[in-house]
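First comes the structure, then the notes that go with it.
The complex appears here without one of its protein chains, the remainder shown in place.
Think of it as A and B in the order they're written, each chain with its own count starting at 1.
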Amino acid sequence: MSKSFYETLEIPSQAIHAWKYTPWKKLHPTGKLNEVPDDFLEAEVTISMMNGSELESGISLTKTVSNGNSSFQHDDKAVAFLLAACDGSTWKLDIEENTIITSPIHVSIRASGHLAISHIQVEVGNNSDVEIMWSLSGEAGWFGLLREGTTGHGSHYHEGMEQALSPFSTILRAESWNIGRDSTTTSSLLSLGGELVRSDLRGSLSKGATYKQFIASNGKGSRKDNHHLQLTHPVGNNQSELIIHSSCDDKSRAISTGKLTIAKGADGSDASQIFKNLLLSEKARADSIPELEVLADDVSAAHGAASAPLDANQMFYLMSRGLDAEESEGLIVNGFLVAAFKNSPRDSISDWLKGRLTIHLDCNLLE
Amino acid sequence: MKGILAPHLENMPTSCVLSISDLHVSVEGTTVIKGLSLEIKKGEVHALMGRNGAGKSTLANVLMGHPSYEITQGNIHFNGIPLDELEVFERARAGMFLSFQYPQAIPGVQVGTFLRKSVQAVRKEDCPTNRELRDEMKVAMKILGVENSFLGRYVNDGFSGGEKKRLEILQMLLLKPKLAMLDETDSGLDIDALRMVADGINSISDDAACLVITHYQRLLDHVKPSHVHVMIDGRIVKEGGPELAIQVEDKGYDWLEPTNA
Partner (left out) sequence: MSQDARDAVGDYRYGFHDPENATIRFDFGLSEQVVRDISELKNEPQWMTDIRVKAFKHFISRPMPDWGNSEMLNSIDFEKVCYYLKSSKGSETDWDEVPEDIKNTFERLGIPDAEQKWLGGVTAQYESEVVYHSIREDLEEQGVVFLDMDSGLREYEDVVKEYFGSVVPYSDNKFSALNTAVWSGGSFLIIPEGVHVEMPVQAYFRINAKNMGQFERTLIIARPGSSVHYIEGCTAPTYSTDSLHSAVVELIAEEGSHIRYSTVQNWSTNVYNLVTKRGVAYRNSTIEWVDGNIGSRLTMKYPAVILKEEGAHAEVISVAYSGEGQHQDAGSKVHHLAPNTTSRILAKSISKNGGRSSYRGLVKVSPKAHNCKVSVVCDALLLDEDSRSDTYPTMEVSNQSCVVEHEASVSKVSGEQLFYLMSRGHTEEQAMGMIINGFFEPFTKELPLEYASELNKLLEMEMEGSIG
């Protein structure tokens, strides 16, 4: 995608649902809004088995120069920016058909330097079954991540992602997923790093498909974590589930916007989205817009959103068992965040993320 | 009603209220009732016993006209009328009543309004005035031990199991059916509620034909059946008088399995 194309696009209006709370001028790395800088550094991407053994066959990670094929909606200013920034350079993560990987794979993305970028295409072959743990880390001042994925018929793709970049980074993430027929995809994200984070995830479900996105976001300092999720059921007999749990401490702000669309005739769609915010400080703020558009009648569609402070009864109970206020709060926050993963079908993924979260929160306590 | 059989049957002195012959029923391609015949006359109380999954509830739903079931063979007559000609509400208006195993909640619709509208729909010929209906309700509610406040609640919305069953019987008493089918009406009831429900059934059993579906003897201690049928795997495998229910209570169902017979 060329820089000149990026320049032709208008700055997105805040009237657009996906752009309501984090304007493009806050995200753009230089503030010169029609510029795509030249000095992007590609993030380092590596793959291994979680258990350290040799990478199993059927899976490969290769760097290519993309022919421009991309499932992204090109007229989005942020997507066009990211595509122009990576200038065709793309990592392809291929899982061959009928590949069953028995132990989890680890993909590490390390973003460093002033401006970092990475574009990854995930292709999951028909009837394969794989678990991938993604680690996002690094000290980059600004990091752009484009990920797109396709899952094949009957495949099972389950991923966990720990986003633990530096607390001072700006992170712009765009994702586009096509969930194949009768396949199951779950994505569990633990969002910890970055000072300003905007992620925009679009997905579309085929017949018989299941797609679940679970997000736990830990807000502290002046962190602003903005998640926009847009899922479409163009056909029916499929299931989607979105869960976001955000804890907001200090001056942090959690923004969760969602748009679920069930197209006309997509009978048998089952869609739900639940956004929960735990507000821990006077200055914290949480905004939620779980939108729903239903054009078919034989569906199950529900959504909910809730914001609340710490439960005084829970605090009292824990403190009556000898924990101090800080420890009690820590436990409750930890419990609230990991509850986002309670419907994750793979324990290996939720256990890994729980472990990462505990380490993260413990480090915070030491600060 | 174009049935040729109807006038003939209705002229018979001891005509059957319900007559089922060689009934086969399937749901989503699976045959659930596999050749069942049964006749019930006015004043008779038939108990239909059997384990869960034997096809008892299916029979009740088929008789009431539930759209999920398909009759693949056999026929059913109600007072001489072939049932397949009647829609669900026409069956109700003709005098059939089913006390549901799982009554549906209708949020926002008050019990009182619902009862009045149903009585007006079903008892067209001897429709009571509002005043008469109020008196009838009082009597029926007393039998069932139901408070007046019941009428202001929404139909089955947030009801306990026992409350739901009482509302079913209350409807039965007010709708005065010719055929009352009670599907597991005794399950989940404490002993007082059970006695009240039984009193309700007994109060109509002289004027109606009753089909009591249950898998326990419990209700039959209070409602004396004239006939007992045991159903296994979509068929009636044993018929008898009240003593059969007691045998089932003692011995269970295994001895009645066709392979053990």
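Assume a residue touches a chain if its C-beta (ideal position, glycine included) is under 8 Å from a C-beta of that chain, and two chains touch if they have at least 3 such contacts.
Just so it is clear, the model here is predicted, and its values are computed rather than measured.
A.B. asks: Among A:L9, A:L41, A:V299 or A:A339, which residue is in touch with the absent chain?
C.D. replies: Selected residue, touching the omitted chain: A:V299.
A.B. asks: Of the listed residues B:Q104, B:N130 or B:S149, which contacts the missing chain in the full complex?
C.D. replies: Residue touching the absent chain, from the options given: B:Q104.
A.B. asks: Sort through B:L175, B:A209 or B:L244 and give me the one touching the missing partner chain.
C.D. replies: B:L175
A.B. asks: Please pick, from A:E10, A:D39, A:E54 or A:E282, the residue that touches the omitted chain in the full complex.
C.D. replies: A:E282
A.B. asks: Going by the contact rule already stated, which one of A:E7, A:D75, A:E291 or A:D362 would touch the omitted chain in the full complex?
C.D. replies: A:E291
A.B. asks: By the contact definition given up top, give the residues of chain A that touch the hidden chain.
C.D. replies: Residue positions of chain A that touch the missing chain: 15, 264-265, 267, 277, 279-309.
A.B. asks: Taking the full complex into account, what residues of chain B touch the chain not shown?
C.D. replies: 64-68, 87-89, 91-93, 97-98, 100, 103-109, 114, 117-118, 121-122, 154-155, 171, 175
Throughout what follows, only the chains that are shown with their structure count from here on.
A.B. asks: So the centre of each chain is just the mean of its C-alpha atoms; given that, what is the distance between chain A and chain B in Å?
C.D. replies: 55
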